[in-house]
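Shown below is the structure under consideration.
Only one protein chain is missing; all other protein chains are in place.
Presenting chain A:
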C-alpha cells in the first residue's frame, strides 16, 4: 500500500509536516517502510524553451540549442546530442551552477570547441524513470516559461510506502487512512468526503429493467450492487487521476479502468467494470463455478475452476472470477460504450482460497481477503458513476441494483472497564474509555457495570474485547503506559539436561574445540559425496516439499556433512589446523505423514594435530580421542572404550571405531576415508566423531559427586614392559593387567609402544607404569612383587607375552 501526502490532504486537512506524518503513521501501527519525496533534487530545474537550433560545426551528432527561460530573455547555448530537439519546444532545463537529482552540478563547458551553458534534461536524468530515455523530456506547449518544473509537474509530493498488517484492512484506502489520522491525531478536523452526486438520465429505463442480478450463493456473496453507465468515451483519464494512481503505484490504463482503481484507492472497495453489451441477456448470476468450468481471465490465461470458487456469470458462461479477476471476454475495451459497474462484498475466506488456488493475487483479492466495508458498497459505486459522468462523458442509468441477501449485523462487544485497566496496567476512568472508543467511531452504551460497544462496519478486524483493549491502548499511547514487572514466585533455572549440555559444551571448549553452528537444511548431494546415502539412519531423509533450492532440500540426518564442510572450507582458506564440535538436532524419516524423529546429537572433528602419539601416524585420531576421554572422565563415565568398527564406509577402513560407554554403543570416531577426504577437499587424516547426546545424558544422570578419602600411605611404582604379537590391541592388555592386579593397583598408564630392531618381527613392546597403593597400610615390597608376578604370569599365559628387560 502506497499513499501520497497531497492526495491524503484531499480527505483531511492536516497540518503535520510530511516527516511528522510519517512518524505518526508508524506510531499508529501503519508502519512506514519508506518515505519518498517525488521531487527529490528537482529544486533547480525550470521550464525553458528552445528558441533556435544550429548545427555543431565540429560534430555530426551534436547540435547547439539556444534556450531562453523568460520571454525576451537572453539565449543560452546548450550543446546536446538528443535526437528529439526542435525549435519552440518547452523543456526542463538546468543552468550553470545548478544541480541535477543525481547530485551532478552543471558547469560551463566547451564541447568540441562550442560553449555549453546548461543542460536540457531527459526523464531519467530527472529521476522520473529508471530506464534510459531516448531523448529529452518534452513538456506541453502551454508550460509557463521560467516556472519551477517540479511545481508545474505537481511533483511536490511525498509517497509513503506502508507495510500494513492484516488487521489494518480499513487503511487499504485513502479515506480509511484519513479516518485513522483523524481518530488518533486530529479529532477536531472533519473528514472531507468525495463528491458522489451525478445526474441520472431519465430518458433511460430504470436499471432494473435492463439488468438482472441473481445471487445463487449468498453465503459467498452477501451483497452485490450494480450501476449502469452508457455512452462512455474510452480514452486516457485526466492528468489528475493518472497522477494520483501513479502515486499509489497503479499504472493508468484508460478512463473507465482508472476510475474503478481510483475508487478502490479512495474507498478500499474493489469495483469491476463489465462491457454491458457483452453480458448475455443483461443478466448477472453470482454462483459457484462448476467443477471443470473454464474462464479466460483479463491476463488472457485460461483458468480451470472448481465448485469452491465463486464466479460472476451471465446465463451463458462465467464472465469474472468473483473478487479476484475479470474475464477477458467481458473486459472494457476501446470499443466499449456501456459499462456495468459492480461493487460487492465477497466472502474473505472464499476469495483467499480462490486466489491462492489460481495463483492470482490482485489488488481486489488482497482487499476482499481482509474484509471490506460492506455498508459502503453503494456509495463507492455512486462515486464511480460521478467520475464516469465527469471524466468519460457517460450517462448514468437511473437506479441502482442492490442485492443484499445477508444483511450486515454489527457485532456488539461487552467490555469490562476494570478488566481493561487490569490488562493494560493503567487506571482509566470509564468516561475516558468511552471517549476513546467514540473517537474511533465505536458506539457505546452503558449496561450496568459493563459497556456495550457496537463495532462499525469498516472495523472488520474487531471481534472481541481484546481487540478493543488494543484500540484503547493505541489511542492512549503504548509509550504512555507505565512500566512494571511481575513478581516471580518461582526460581528460574535450566533443566538437568540443559545444564548437562551446557557443561558438555564448556568441557569441549576447554579441550580446544570451537563450537560451530551449521545449517540443518542440506543438499542430498553432500550425502552422496560422502558415501552416506547407503548408511542406515543417515539415509532416512526428511525431504522438504517446497524447498528453496536443492541446497536446502532435506533435513540433516547426521551432523557429519555440516562438520566436514566447516573443516574443508577452513582448510581451503589455508587454515593449518582446526578443531570443532556442534550440538544439534538431526531428523530421521519414519514414514509418510508420520512425525520425523528428532535426535539430539553431538559431533566434532579436527585436523592439523601434530603430536604423533604412539608413533601411529594418526595424530588427529588420538587428539580427538583424548578430548573425548577428558569429556567422559569429567562426566564420571569411566567405563569407556573404543571397539574397532566393521561398518561405516565413510571412515578409513583401518581407523574407525564404535564409542562404547558402559556397554552401550553411543556413536563413532574415526578418520574420514582417505578417498572421501580427497574428494571433499579435506586434509588427509582428519578425524571425526558423532554420538547421541541424549543417551550420553541418560548415562551421566546417575552420576553424582562423592568424596573419597585421600589415602595417606605411600605409592609403590613398578614399570612393566611386555612384548606381544602386533595384532593384539594394547587396550586389551591394559584391561588384562587391571583385572589381574585387583584393587591394589591404583593407576596404570601406557608410556611407550615400540616396534623395531630390538623386537622380533611381528611383535611389539608396550610399556606400562603401574602404581600400587593400599587404603589402610603401607604396602610391603614383597606384596607388590607378588602381585606384579601374578600379572606377568597372567599375561604370558593369556597372551604369550614376554616380559622385556626382565
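We take it that a contact is a pair of C-beta atoms (placed from the backbone, for glycine too) under 8 Å apart; a residue touches a chain by one contact, two chains touch by 3 or more; residues count from 1.
In this section, contacts and distances are computed from a predicted model.
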* What does the UniProt entry say the missing chain is called, choosing from "Anaerobic sulfite reductase subunit B", "Peptide/nickel transport system permease protein", "Xanthine dehydrogenase YagT iron-sulfur-binding subunit" or "Phenylalanine--tRNA ligase alpha subunit"? -> "Phenylalanine--tRNA ligase alpha subunit"
* To do: Have a look at A:57, A:393, A:547 or A:714 and name the one touching the chain we're not showing.
  => A:547
* Quick one: say which of A:7, A:168, A:276 or A:788 touches the chain that got left out. => A:168
* Contact residue for the chain not shown (choose from A:352, A:601 or A:787) -> A:352
* **Option touching the unshown chain, where A:519, A:644 or A:751 are the choices** => A:519
* **Residue among A:319, A:566 or A:699 touching the omitted chain** => A:566
* Asked: In the complete complex, which positions of chain A touch the hidden chain?
  -> 26-29, 31, 165-168, 348-349, 352-353, 369-370, 419, 422-426, 464-467, 469-470, 473-474, 478-479, 481-486, 488-495, 498, 502, 505, 508-521, 542-548, 552, 555, 566, 569-570, 573, 575, 578-581, 584-585, 587, 592-593, 595-596, 598
